[in-house]
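The complex is shown incomplete by one protein chain, all other protein chains being positioned as in the whole.
Each chain gets a letter, A and B, in the order it is written, and its residues are counted from 1.
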Amino acid sequence: MKRTHDMGGDTDAGAIDRTEHAMDDWEVLADALNQVLGVKGIKCTDETRRAREDMDSEAYLSLSYYERWIASLETILVEKGLVTREEVDRKVAELENRWGEP
Amino acid sequence: MAHEHEPGEEHEAGPRHELSHWAKRAYAMRDILVEKGVVTENDIRQQAEFTESKTPANGARLVALSWTDPEFKARFMADPKKVCAEMGIDASTLNEFVILENTDKVRHMVVCTLCSCYPRPILGRPPDWYKSFNYRKRAVNDPRGVMREFGLDLPDDVEVRVHDSTADMRYLVIPARPAGTENLSVEELEKLVTRDSMIGVMDALPSVPE
Partner (left out) sequence: MSGAAVFRDGAAVRVKSHFKPGHVRTPFYIKGKTGWVERCYGEFRNPESLGHSGDGLPRVRLYLVGFHQQDVWDGYDAGSKDKVFVDIFEHWLEPAADAGA
């Protein structure tokens, strides 16, 4: 059984897009947060890899690179009891409130 | 990548309510982890600065010195982490570092089909194309086609060796030194060594760009 992330040699591939995108602020944060938690020994690379590999195929393929990082980091932090989904939901609502309406 | 504010700091760059679901959760997790004392704002900022300080220029210097100094190249290939430390390049977070040297007859190309392993402590963050599904899929079974897309049409008698970084090894390619560069200084040679040439999908530039 082959899983989605294990894509070496898949024959449905097209041309390689060489466009570089400028990192958004939240992507810089996602990158740094992930690294810091690794340096502090709170989680390791193989754990977040595993969480990404366990994502359903549609999510793995549709999320952007750093969205996958954040989704997998949340899975691992929830697993370790450092955050709960509900806490993150509440904090998102709080932030949305602070950021204001469109 | 230029970003003049702290990662996650409130600033004017774009309306926050338009952020994606997961982007919002990144900020939320950051705030929760800071509130709980798991990480500090300072930890995050320092980590982002550390990553920003890693650029392909590090690799270009190592390659240019390898081109001009056979003794340096021998030491670099034998113990790359030690040589990085001597050069003031902090590669301590790198598990293992392996140098692959291109020749007229053999050339190397690096991929990570399972995720996006890359020698980040030397070269910084990988380019978007390196992380793309199309590259991850094709690099192993169509390396020549990939290189053609990057502008390199290899003769049949050149042997292509693809390295799939599936474990603790991080690979860096020393591209072949372009012909006619004997009189260039190390500083000029560094300008020929592109990021993509150190991943192995391209050659070094033939001459110093204007």
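Everything below uses one rule, namely that contacts are C-beta pairs under 8 Å (C-beta built on N, C-alpha and C of every residue); 3 or more make two chains touch, one makes a residue touch a chain.
Given the structure is predicted, the values throughout are model-derived calculations rather than measurements.
Enquirer: Out of B:N42, B:T103, B:T166 or B:S185, which touches the unshown chain?
Expert: Considering the complete complex, B:T166 is the one touching the chain left out.
Enquirer: Taking the full complex into account, find the residue in B:P143, B:P175 or B:G200 that is in contact with the omitted chain.
Expert: Reading the full complex, the residue touching the unseen chain is B:P143.
Enquirer: For subunit B, enumerate the residues touching the unshown chain of the complex.
Expert: 95-96, 113-114, 140-141, 143-144, 156, 159-169
Enquirer: Over the whole complex, note the residues of subunit A touching the chain we left out.
Expert: 1-3, 6, 8-9, 44-47, 49-50, 53, 79-80
Going forward, only the chains that are shown with their structure count from here on.
Enquirer: I'd like to verify one number: the distance from the centre of subunit A to the centre of subunit B, where each centre is the average of its C-alpha atoms, in whole angstrom.
Expert: 21
Enquirer: Touching subunit A in the complex: which residues of subunit B?
Expert: Subunit B residues touching subunit A: 1, 3, 5, 7-9, 11, 13-33, 36, 38-39, 43-45, 47-48, 50-51, 93, 111, 113-116, 125, 127-129, 131-142, 146, 149-150, 164.
Enquirer: Under the touch definition given earlier, write down the residues of subunit A that touch subunit B in their complex.
Expert: 5-33, 35-37, 39-40, 42, 49, 52, 61, 63-67, 70-71, 73-74, 77, 82-83, 87-88, 91-92, 94-96, 99-102
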